[in-house]
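For this view, one protein chain was removed and the others were kept in their places.
Letters A and B mark the chains as written, and numbering starts fresh at 1 in each.
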Amino acid sequence: MASENTRSIKLGAFVLVGLILLLGGLYLLGTKRDLFSHTLMVSARFTEVNGLRTGDNVRYAGIDVGTVKGIRILSDTVVLVTMLVRADEARHIRTDAVARIASDGLMGSKLVALEAGDGSGGPIAEGAELHSLHGLDTDAMLRTLSRSNDNLVAITTDLRALTHGLNAEGGLPALFKDTVLVQDVRAAVADAAATAANARDLTARVDRLVQGLQAGQGALGALLADTATDRRFRDLVTALQQAAGPLLHASAELDRFTTGLHAPGGLGHVLVDDTAVTQGLRRVVANLDTSSATLNEDLRALQRNWFFRRYFKEKEKEKEKR
Amino acid sequence: MDTLEPTAPAATAEAVIEVRDLCIGFGGRPVLRGFDLTVRRGENMMVLGRSGSGKSVLIKCLVGLLRPDSGSIRILGQDVLALDQEALDRLRVRIGFLFQSSALYDSMTVRENLEFPLRRHALARKPAERDARVREALANVGLEHSADLYPAELSGGMRRRIGLARTLVLAPEIVLYDEPTSGLDPITAREIVELILGLQRKYRTSSVIISHDLHVARLAANRIAVLIDGRNHAEGTYDELRAMSDPQIQRFFTSL
Partner (left out) sequence: MAAGTWNDARTMLAEIGGLSRFTGRFFREAFRPRFEWGELLQRSYVNGYLSFPLVGITAFIMGIVLTVQSRPTLARFGAEAMLPSMVAISVVREIAPVITALICAGKIGSSMGAELGSMRVTEQIDAMEVSGTNPFRYLAVTRIWSTVLMVPLLVVMADAIAIWACFIGVNMQRSVSWALFQQQVLDAVVFSDVVPALIKSVFFGLAIGVVGCYKGFHTEKGTAGVGQAAHSAVVTASLLVFIIDLVAVQVTGILGFN
């Protein structure tokens, strides 16, 4: 058959194209996994790796420079992570670099982030062991958040005591006689200001994380698995922002008030006459009260969130131990 | 044409097919119940039987397409039932089989149909040799000009002839004909019969012809075996059978 030859040629071309696609694809995947490029093996010891898995990325200065080759438990507190780092990029990494377990976005896959040290070391060599740093960003964040809340509670308690004094019969004159009380108000104001600043800083940090999430850098899988988490988290941030706003406002007003107290010109008289100022002071205190309550609620919301549950459980255990 | 008489075999010719006590049944229904048959070299043996009497089953057993329940089959001195696949295939090359439906390979031209068995058995390695054999086989059936047609383009009679040519291209010693004239008009049927006789004369082949057609029996057969109730009921020449008083045999003749 004359066409038999043509058929064989067509089939041959077809098979060849298929094989080239397959082998080309596998080669590209292989280079991605550093199977074919020249690499250096480095390692770092961690107390825990937070779910890091073989094949996860190794990042230096925000650039993927390699992959995790293996994870091995050496002893009850030491996990050895070996990494393959591409030789080209490895030239710029120095032996004083610090390895840290980080995540790609709030819910993204884990990765090993290498951070430049003080630049005192030479370039890393095959088999080098890097220092490690552990601790999760979110953990630290939550600790701060909790501390802020404690502070806030303390402040409101103080302020409440103060307003009680104001409302009591003959309260206001007493207030001005008692310099200790003035000191108290001042201390409370300072506290409130610090807390508000704290809360604002915190919100900003959470906000950044969520923005990273929105940019789609996180693990899609985690997002899809728990879409509610994302939304709850966003609500939380908004709530924190709302709480921090009035707090700042309240402390500013209190500040003005105490400054006024100390200004020359017999402010004490003015104050007694001007009921509006008394009203103002009360409003400030009420504001601070609600703000602290909101913040408290936010914390409880965080507690319910699966992502942070572990942290709170640990905290409870610590408390029980004590 | 003077070839209308079947060639008589030599009296001393050895048996090429010996079937003894052949039994086979399907789904509990026995078809052959102790069938015996002997075919000698150069002889045209006809098996006469009604539709569904098990004629086709018989020749399918001969080439190993069906496996009998019991009995023995010896062809060209070999026990068909005891052969392994390879030996059976070698024996099959020496036996031609003309199917009732001609069974031409639809996807191949006539020439490819004929070349197929040659290529398979490496009987004619050189293309020229292969060509010569194909041409000879086609000439034998008088269809030299149709080598490049596809089976679908052929008439029923032509297909039967090409089927015959394909059977002959391997130069078999025995040819089995399954209803060679069924479905053909009387004239074409006559031509096929003439072909069968011509081939018998030319190549000294032995044949088993399965048919219910008494014309074929009269024209082509040296001997006739009557298959009734799964047994070889009677055996003899056309004239001998005709003279028998057995009513079951006479039924064939009265239907003429």
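Simple rule for what comes next: a residue touches a chain if its C-beta (ideal position, glycine included) is under 8 Å from a C-beta of that chain, and two chains touch if they have at least 3 such contacts.
What you are looking at is a predicted structure, and each value in this text was computed from that prediction instead of being measured.
The hidden chain makes contact, of the residues A:L21, A:A61, A:V78 or A:A125, with A:L21.
Here one chain is not drawn; of B:V16, B:V31 or B:V63, the residue touching it is B:V63. Interface note for the absent chain: among B:P117, B:G156, B:G198 or B:G236, the touching residue is B:P117. Contacts to the hidden chain, counted on chain B, fall at residues 60, 63, 65, 85, 89-90, 92-93, 95, 97, 99-101, 103-107, 116-117, 120-121, 166, 170.
Summarising the interface, chain A meets the missing chain with residues 4, 7-8, 10-11, 14-15, 17-19, 21-22, 25-26, 28-30, 32-33, 55, 213-217, 220, 223-224, 227, 230.
What we mean here is this: only the chains that are shown with their structure count from here on.
Each chain gets a centre from the mean of its Cα atoms; for chain A and chain B, those two points are 91 Å apart.
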